[in-house]
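Quick one: structure below, then a few questions.
For this view, one protein chain was removed and the others were kept in their places.
For chain A:
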Amino acid sequence: MFRNVFLKSVYDARRGLIGWSIAIAVLVLLECALWPSVRDMPDLKELYQSFPEELRKFFNLEAMTTGAGFLNAELFTLLLPALFLIYGIGHGARALAGEEERGTLELLLVTPVSGSRIVLEKALALAVSVTALGCALFAATSIGSLVFGLGVSVPEAAGGALALTLLGIEFGVLALAAGAVTGRRATAIALTASAATAAYVVYAIGLILPRFESWQPYSPIHQAFHDGPLGAGLQLSYLWLIAGTVAVVLCALPALDGRDISTAHAG
């Protein structure tokens, strides 16, 4: 487990991952368990019709008459992406800025391992960790759908989990990059959380005000959410999430070079 920076970083993530995976699985299964009673509510369609149009559009309420639509509105466009973002950003900020604040980054650097190599391996470990969380989500969605009859197929569940995983990775590496440049965890979290909020605002404004619809494709949130995420299938826009991730990592590779590395803040 300690052969290189990548494996060590995955090892560090193990406990957190177990906790997060269980939490996400429980959340999804609980939500799935609600579905039968929601489905059997009389006049569900009429109830949704009575909501204002913006709200219907925002939460895609028309689709809530299907299991996939229900999960999308309740979890996959709201709570779950928030959780994936929090996990990804937290992990990303800890990856380099956390090591630097703790005083261990300088020790890693004074080895034959170069700064860019450390950035790369940390980014890979982040991607693997978020993917593990995505697998837990996929498993919980598939099982929940099967048990409570939501009718979400296995490929649909996989597509939904993939969208959130890619979203979590992209903002995770953004936090990692911000941490690599600034060396401060709090700064990395603040910057990335702001970026995520901005991306959400661009996505949400486009939903409500048609005028801004043309801006939506630039938002990673939109790239992950549109037509789904559950049931959207494999969207081409997912490639943008991957491209964004790769671009951020490439920019971050030289970040540890040419700047002063801090020593431990607290002895």
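Going forward, a contact is a pair of C-beta atoms (placed from the backbone, for glycine too) under 8 Å apart; a residue touches a chain by one contact, two chains touch by 3 or more; residues count from 1.
FYI, contacts and distances are computed from a predicted model.
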- request: Could you check which of "Oxidoreductase", "Glycine--tRNA ligase alpha subunit", "ABC transporter ATP-binding protein" or "Phosphoenolpyruvate-protein phosphotransferase" matches the UniProt name for the chain that's left out?
  value: "ABC transporter ATP-binding protein"
Task: Can you work out which residue in A:L108, A:A199 or A:L230 touches the chain that's missing from view?
output: A:L108
Task: Just name the one of A:L146, A:I208 or A:I261 that touches the chain not displayed here.
output: A:I261
Statement: Interface residues of chain A toward the undisplayed chain are 1-5, 8, 102-104, 106-115, 258-261, 263-264, 267
